[in-house]
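Of the protein chains in this complex, all but one are displayed in their positions.
As written, the chains take the letters A and B, and residue 1 is the first residue of each chain.
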Amino acid sequence: MLTNFTSIALTIVGALAWGLLLGGISRSVTARVHGRIGPRVTQNFIDIWKLFRKTSSIHHGGMFWMAPMFRITGAICVLLMVPLVIGQNITCNMSFAGDVFLLIYIMFFGCLGMALGAGNSGHPYAVIAVSRGLAQMSAYELSFSIAVVAIAVGLHTFRVEGIVAAQQAGITSWNIFRFPFASAGMLIAFLPMQMAYPFGIVLAPQEIPIGPPTEYSSRMLSFMFSGRALFGVAKLLLFVGLLFGGASSWLSLLVKTFLLYMYPVVVSSVFPRFRTEQSIRFLWFVPTTLALVDLVRVML
Amino acid sequence: MYCNQRPEKPGNKKEFLKKITNMARANSLWVTAYGTGCGAIELRPLYTSRFDMERFGIAMRPTPRQADVLIISGYLATKTLKRVIRVYEQIQDPKYIIALGSCTINGGMYFDSYNTLNVLDKYLPVDVYVMGCMPRPEAVIDGFSLLMQKIKDGRAQGWKHYKENLDYYRENQKKIITDWDLPDYNW
Partner (left out) sequence: MIDKVKKELDIRFPLLKLVREQHNYLHVKVAKASVVDAVLMARTCLGFTTLQLISTVDRLEDDVFQMTWILENQGACFVLLISADYPRENCIVPSLSQMWPTASTFEREIFEMFGISFPGNPREGEDFLLEGWKDMPPMRRDFETEEYSMRVFGERQPREHLDPRQYVGDIVGEWNTPMGRKRKEDK
């Protein structure tokens, strides 16, 4: 019991640190693309500590306070269900048959909590951003779910550990090679999940400056940033497990998540932003069709 | 809780890990994106590749809720002062003000204008003045580094001063804003 608790706590702290570090690296990379020097790699830690120590006197109702907690809760749930490193005790945090479906649902739990909280704040920009975000979410969730179902059906297992275990026979057995279309759909859906351009219509700094967290301040904002970092790592782990064969050692885990994290960063630093309807139209058609191709192939 | 109640006076409470917190505050200054005068144009180069402020951890925030620093960039009309007060009081503590340009120090070239206030620190607590008309981006960076040093030493206490002497500031503000239609406490 104690070791279980320790392993959970270690997972969360480690994921938080890794997520914040990745965020700092991505800020540096974006700055280099702009021709700037960019902030320190540890800038996100400093920001979070500063925000945590600021006072807060803003109150917009109960849901407003709970939204960052929802986000963190969703992130931790996802984190604990995804295997970190194969064959180590610390990694089998929680795992049961059918957890793929639970993951698909719980990944959007945090977003829904944010939507309620931001809506409760009553700021018009937040409400606009929430409506955009939910519309976009329903678009990419479809392709993501179809792709996951295609992979799960193809491998005859509804357990994330099973999916990871099925990819251990060398690089060619990774799902990205066995299910190329579904993987392409998932990787396209990964961009709006990370709020990367060209799908960054939720935070859209040019029209609805920073969107949902407009009214959030100090401690709430620091929770929200931590939640985002945790959630980012959880998503990375899930994608590494589903598509890239999981990780057999800590080093390969770090390398794989780092490379996967850099993909939306690089894409978003060279692309402009879609308008809302362009983004949603693209997400309804292209990744969904790709995922459906593999689902039909698997069914036949 | 807010808008109808006087803010509590912040005493000299003992803070947990005060030195580390002050270091964090100094190295992560978030600026409210609000320009009051001509200096707002001079701030733009700071965020682009030549003078890159982000390497000091300074970032723009579009909302006062998340910001630490308010930059009074240049001359301040009485009409703008009303909005500035509102914005300043919505920033969460601790908060700092940087005033740019000679207009905020003694009126500058608008010293005899009917609509531009001359001495800013009668109305708002200023932590750092940057002189010049307008200050070049290098001067603004210098002002920021001075503010960082003050925060590290724990001397940037303008927000405490404002809360403790609220009556004095309110009296001055109400003297020039003749149609005062703000709530008395905007926290």
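Methods note: a contact is a pair of C-beta atoms (placed from the backbone, for glycine too) under 8 Å apart; a residue touches a chain by one contact, two chains touch by 3 or more.
Please read these numbers as outputs of a predicted model, since none were measured by experiment.
Engineer: Write out, one label after another, the shown chains that touch the chain missing from the document.
Structural biologist: If we consider the entire complex, the absent chain touches B.
Engineer: Tell me which of B:Thr48, B:Asn115 or B:Gln149 is the one touching the absent chain.
Structural biologist: Checking the options B:Thr48, B:Asn115 or B:Gln149, the one contacting the hidden chain is B:Asn115.
Engineer: Which candidate, B:Lys82, B:Lys152 or B:Arg170, sits in contact with the chain we can't see?
Structural biologist: The single option touching the absent chain is B:Lys82.
Engineer: Touching the missing chain, which residues of chain B?
Structural biologist: Residues of chain B in touch with the missing chain: 78-79, 82, 105-107, 111-119, 122, 175-179.
The definition used in the following text is that only the chains that are shown with their structure count from here on.
Engineer: Indicate the whole-number Å distance between the mean C-alpha point of chain A and the mean C-alpha point of chain B.
Structural biologist: Averaging C-alpha atoms per chain gives centres 37 Å apart.
Engineer: If we count contacts the way the header does, which residues on chain A are in touch with chain B in the complex?
Structural biologist: Per the touch definition, chain A meets chain B at residues 27, 31, 34-40, 43, 46-47, 49-51, 53-59, 205, 209-210, 213-218, 221.
Engineer: With touch defined as at the start, can you tell me which chain B residues reach chain A in the complex?
Structural biologist: 1-2, 15, 20-21, 23-25, 27-28, 33, 48-49, 52, 54-55, 57, 61-63, 65-66, 68, 92-94, 187
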